[in-house]
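Here's the structure we're looking at; comments come further down.
Only one protein chain is missing; all other protein chains are in place.
Showing chain A:
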Amino acid sequence: MTRPTIDLRPTTQPPYPRARPIHAFFTRPQVIALIAVLLVNWMLFPGFFTITWQDGRLFGSLIDVLNRGAPVAILAIGMTAVIATKGVDLSVGAVMAISGAVAATLVSSGVSAPVAVAAALGAGLLCGLWNGILVTVLDIQPIIATLVLMVAGRGLAQLVTEGSIVTFSDPVLVFIGTGSILGLPTPVVIALLLMIAATLAVRRTALGLLIEAVGVNRSAARFAGLSAGALLLIVYTFAGFCAAVAGLIVAGDIRGADANNAGLWLELDAILAVVIGGTSLLGGRFSIPMAVLGAIIIQAMNTGILISGFSPEFNLVVKSAVIIVILVLQSPLSARMFRGRSGGNSGKAK
């Protein structure tokens, strides 16, 4: 039996230039979009950029954007890795509900908070591992494999909470949702640390390159000697872990686990954040910080709609209009037009 030969020589252009000029950052469509959304918010509400110090923490609309955007940003970190392998994880919203339900039920039955948090994170890891096994061992397409847990997971969470909102006042869990570290809300700090850790893990080691290799062509990656299965297991388990962290945050925020609504439809926001961040759903090249930026853009839009005073019937229309504009800005067509007009220089900022 002959195997196809693969050309493993490096391409002429390295895919990741390590140092980029600072102006390249500001001409990225995501950054332009974020600045535009923030400016519109500021026009709608002049006090938007005002940040004050209150009760030992920063207080203002901009802080709200970061704080409310943190759960989706955390989901997007895990989702980016999954999507880079040409997969998708629809179950993250349901895993959030499971994690919150496990933590809340345990603390309200007298278990200590660290144990409850560990159990919730463990439940998230297990859910992610389950998805990974379905995708790798049983070779089910990711969208179907994770759909199973998306539907069943919320039911599991409801079983854990017995259908009601389990409330708690445990200081540790409440701190995760609403506390502050050095003036910044805890969720923001958690998201930031997770983003930095994940980015370092994929960019300072070969992990990122391996993920991209699997995403571009799983068979080719395997033939090249890469254990694609193990890598996918890690990636899905990590997405489950991120979802569990986000679940703890939203439960802590309302001091209760709402199995019916926690994380509902957030998997779609997370996928959108990843796409806004420029990662292709076809796998391959990805960027975790850009996905986090995507989550912040989505939340800046949500917050803008809330403070603008539009009637709620317009919420989704405004949101979808802005998203269409952002995606058009990112499309290859507009990138070509942009490059043509500005002499082929700034348009290369990818």
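Here is the rule we go by: contacts are C-beta pairs under 8 Å (C-beta built on N, C-alpha and C of every residue); 3 or more make two chains touch, one makes a residue touch a chain; residues count from 1.
In this section, contacts and distances are computed from a predicted model.
You can't see one chain of this complex, but its UniProt record names it "Substrate-binding domain-containing protein", from the set "Cbb3-type cytochrome c oxidase subunit CcoP2", "Copper chaperone NosL", "Substrate-binding domain-containing protein" or "YtkA-like domain-containing protein". Touching the chain that is not shown, out of A:G78, A:G93, A:P142 or A:G256: A:G256 (per the contact rule at the top). Touch with the chain omitted from the figure is made, among A:T178, A:N217 or A:S280, by A:T178.
Among A:L147, A:L226 or A:L306, the one in contact with the hidden chain is A:L306. Counting the whole complex, the residues of chain A in touch with the unshown chain are 45, 47, 54-55, 59-61, 64, 68, 158, 162-165, 167, 178, 250, 253-256, 258, 260-262, 302-303, 306-307, 309, 311-313, 315.
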